[in-house]
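For this view, one protein chain was removed and the others were kept in their places.
Then we have chain A:
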Amino acid sequence: MRPGTKAAVTIHVLFAAIAIMLATLGTVSAQTERAVYVLQADGLACPFCAYGIEKQLGRIDGVATVSTDIESGTVTVTMSPGASLTEKQAKEAVDRAGFTLRGFKWKTD
């Protein structure tokens, strides 16, 4: 192999390695991101009822934590890395608790 060709191969391998590393880092970054959803649950007006909503949402695969703010009627659902929640899942869970889902917003942590 000529010296010039060897250098070119080396550079290509180096670029390829860097590209793979960047891609891997990107994947890791995406996997550590936690999706957070803010739900508006109508009908929620006492502490004892909040438990039912939290437990129903907590049963969904990928849900890491659920917390309620009773004054605003919002329920914040934080997912495990890489997991997501659909509005349909949220609506069904809130309905199983005996309440009504009015709002569903997604934001990243």
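To be clear about the criterion, a residue touches a chain if its C-beta (ideal position, glycine included) is under 8 Å from a C-beta of that chain, and two chains touch if they have at least 3 such contacts; residues count from 1.
We adopt the following convention: contacts and distances are computed from a predicted model.
Novice: Pick from "Gas vesicle protein", "Antisigma-factor antagonist, STAS", "Multiple sugar transport system permease protein" or "Transporter" the UniProt protein name of the chain that isn't shown here.
Specialist: Per the UniProt record, the undisplayed chain of the complex is "Transporter".
Novice: Provide the residue numbers of chain A that touch the chain removed from this figure.
Specialist: Looking at chain A, the ones touching the missing chain are residues 40, 42-56, 67-73, 95-100, 102.
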